[in-house]
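Apart from one protein chain that is not included, each protein chain of the complex appears where it belongs.
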Amino acid sequence: MIGTLLLAAQVVLWHSYREDEQRGLEAAVVQWNRGHPDQAVDPVAVPHDGFAYKIEAAIPHGQGPDVWIFAHERIADWSHAQLLMPLSGVDTQPFLPATVESLRQGGQLYGLPLAFKTLALYCRSDLVPKPPTTIDEIDPFCRAQRSAGRFCLAYEAASFYHHAPWLHGEGGTILDPTGRPHLATAPAVRSLRFVRKLVEQGWIPEETTGALVGELFNQGRAACTINGPWFRGEIQAGVAVTVLPLPKHLATGVRAAPLLTVEAGLVSAQAQRPEAALAFLVWLAGPEGARVRARIGHQPVAVSRLWEEPELASDPLLTPFRAQLDASVPMVSSPAMRATWEPAQQALRRVLRGAFEPEAALRDADRQIALALAPRPRSVSPIPYVWIGGAGALALLLWAVRRMRLSPRGPAIAYAYLAPSLLALLLLALVPFAVGAGISLFDYDGATWRFVGGAQFRQILANHDLGDPLNFYFTLAITLLWTFANVTLHVAIGVLLALLLRDPWLRLRGLYRVLLVVPWAVPNYITALIWKGMFHRQFGAINHLLAVLGIAPVSWFSHFWTAFTANLVTNVWLGFPFMMVVTLGALARLPRELEEAALLDGASRGQLVRRIILPFIAPQLVPAVVLGAVWTFNMFNVVFLVSSGEPDGATDILVSQAYRWAFTRGHRYGYAAAFAVLIFVVLWLQSRWVRRFQRETA
Amino acid sequence: MAAVAIRGLGKDAAGQEGLIPILHNVSLDVADGELLVLVGPSGCGKSTLLRCVAGLESIERGEVQLDGRRINELAPGARDVAMVFQSYALYPHLTVRENLAFPLRLRKEPESEIAARVAEALELTGISALVDRRPSQLSGGQRQRVAIGRALVRRPRLFLFDEPLSNLDASLRARMRVELKRLHARLRATMIYVTHDQVEAMTLADRIAVMRSGQVEQVGTPRELYDRPANLFVARFLGTPEINLVPAEALGVVGATTLGLRPEDIYFEDRGPLAGTVELVEELGRTSIVHLLVGDQRIVALVESPQAPQPGVVASFRWDPERLHRFDQHEQRIA
Partner (left out) sequence: MRRIAVHSILIAVSIGVLYPVLWVVKMAFTPSQTFAGASTSWNFHPTLANFHDVVSSHDLAGRWLFGRQLANSIVVAFAVTFVGLTLSTSAAYALSRFRFRGREASLRAFLISQMFPGVVTSIPLYVLLDRLGLLNHLAGLVLVYATTAVPFCVFMLKGYFDSLPRELEEAVLLDGGTHFDAFWRVALPLARPALAVTALFSFLTAWNEFILAYIFMSQPTAFTLPVAIQRYVGEYTTEWGHFAAAAILVSLPVMVLFFALQKHLVGGLTAGGIKG
């Protein structure tokens, strides 16, 4: 029945909802489809990670959805890039005004509010009979909880999103009235001092992630948490919870105001049937759709009058969010705001780990923001570049032809064997590569490409401040160190284990081999996260182990060398099985006679390995080592997931910097491409050097 | 079976200073049923010549004919020749039987025919007991037999051997040599055999071609080459102990520059024309090798053991003037 309805789907809806929210949405869609078989909707659940990127790739090519659901902070970019259809003639009366306002851009409405997300205070009813309602109450409350052996509050203290309420509570703002970020203000300093005290007193846990918060809260090791409506799904059955708005300042009466995010239904500018898409969206956002989503999906929906209906009004986990809405600050989606996140977060972390005083950290953050917001390079005429590029290409071509002439033509069959893979390589690797390299000469502002020539390269290379971790040369040095350390350890461990596993009389050889290859088999984005957990200052297995050995716990991500080590350990763990397998393959070719002869000649086992086995397998390992070095150089996942560049971006490698420029520091694709070209140049030089080295030692 | 004709064959290799000739205007004939041995020091081009005949090397100048037909452009597989490699080149992943059957399978012979011919080759080479083993489970001599068997099974027009015995130990080599000789006698097949070992050449060959630096120095039966070497190189290359070469004036011979005297053509006699101090005597059993010093000239003689003088004495000797080889200043034989 449902199936036949979906076959006639006219409107494709993309969303990344999970669990309750997904169930709520799908129930609403089913209801709509029943009433509108000719305008049926097909809901497509996609991963949240990479959703925005997928949208930006798909819609300009007519591949995207008709309607999709996303947080409002992208609306500025997307409307600018003309991915969104402006909504006209829609009655916004039913919606909570704050939620609609966030969806306007230049006076145009670009989406309809489905739900809003903000933060509130969750407390365990069994542990907290009377939750604090003012900031002044927090102090005694935490002391009491501490003496009961608990954290009073567990929240992601090092995330600027979670810190924003305290900043607003102190009367501060992120952006000044002109819309420019300004962090070094007295309220901001006060808010940082306040949180630092919470950490120093041991009232709140350190290095908290969302996962850890949930666990501490469920286990009763934390009495309260600051969290959003999504936390509802994480509360274990049987845990009684009270939710209330964040506390306020008794003296000023200002409430700690979290940032407000509106989840919007958006219509694609390329929608196949825009009127059907809009009709569905109006229904879904409106009272009928919202009622289903609230009832089944437990969403804090944006339709004002639903909050007066008993179903919502009597939900003790939802109503506090409605109250909190009035004391929240809508998230601004300007480029200025986006440039603020990373420096602000960095300042917060520097203060929390005691490395900086709040004033200094905030001043530094302001400086970095200014740098990121520095005017984009001017447009230049592409004509000289075309001439230089054309001449260069011609010279290269002539040079290549001349070199080619020197070698004999060779048999036609050789080309037949080689052609398919070269063709695939040319089309699917070298062409995208050339396009990517071309992009580095352009500046992208989210919608249009402007030719700026080599200006972005100059910008990257001209920063000589070696003390700044974002400096290219510093990151390059780190990347080289990272590559060298990893490859050395991969090879050493891989070869050692392969040698141990070679012994034909060793029992359980097959079992060991399979066990030792497991790190390669499990997808690395999950094991990298496990490793990050294992390096946690308070709860990680590594520090537990060190404690057993009588070593004081280490704050792995607070210092450069420890954070680097954490990344290294993770990546070595991930990478050695590959080298082990390659070495096993190479060892398989070792003629037994060679070994026997050496043993008869009286070689010790050590000598056998050093003089016979290693020289034999070395040439076979060269390709794996060279390519392994290239891959490690560009190993993005581990750095991004384990240390995330902490402390202060010092452990970032070139490719994670490029990624940040492309995705998190605003969409500076051109700048990221320039980074990528530089990465390529470095690798290319490195490979030439390796080749020379090989030739000299051969 | 077939006759081979090689006409003006030439081939160059790219060296560091331009092209270096590996084969230089080589012409040779191999008669039907003949076993021709190509012999020469390593690097003389004999293996390259063999590989040109096989089709494994391209021919740059001249031509190779098989039964009067030019085969330069023919692919190796189309020439109907079989080759036994120095390294045997057995297929490691196949058993002995599969190794033997492989060439026939490639030619899509019927299975009954394959079985019969494999059995025949196994019989001929005496390895029937090893059919299900893999090459790694065989000894060197056994591998050699498999390699020969794989060539036999094809019944080719021409057999090519590229130093097939050089990886075997001395006694095994001697045995295999005899077996090869016997095999040739039985099959009467045309064979070209490459070796750097002059004993192998002498014992196996119907005719020998001696090569040096990409050129054929002399072709003939072992006897002809031994008795009438065309130049110093050939003279020196064949025969153990090596031929004695002395300046013509030392023996008072005019009209020649260098004289060659085989050790076995020297006889000790009380009133011989020359005398020398006996430095050393190598006892070989029936015969002995006597090393003499005549002035500052070393002379080696091979005599029946009872005739050998004692070390230390001065012994006089004579030689058969009929068997004296005369060479001019260009090292060429004077007829």
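The letters A and B name the chains in turn, as written, and every chain counts its residues from 1.
One rule holds for everything that comes next: contacts are C-beta pairs under 8 Å (C-beta built on N, C-alpha and C of every residue); 3 or more make two chains touch, one makes a residue touch a chain.
Everything numeric in this text was worked out from a predicted model, so none of it was measured.
Of the candidate positions A:I296, A:A360, A:L546 or A:L683, contact with the unshown chain belongs to A:L683. Interface note for the absent chain: among A:I530, A:A597 or A:L614, the touching residue is A:I530. For the options A:G410, A:G550 or A:G606, the residue in contact with the chain missing from this view is A:G410. Of the options A:I226, A:A347, A:L584 or A:I612, the residue whose C-beta touches the omitted chain is A:L584. Annotation: of B:S27, B:S87 or B:T240, B:S87 touches the absent chain (contact as defined above).
Interface with the hidden chain, as seen from subunit B, comprises residues 54-56, 75-78, 81-83, 85-93, 102-103, 106-107, 134-138, 140, 143, 150, 154, 167-168.
We adopt the following convention: only the chains that are shown with their structure count from here on.
Subunit A and subunit B have Cα centroids lying 74 Å from one another.
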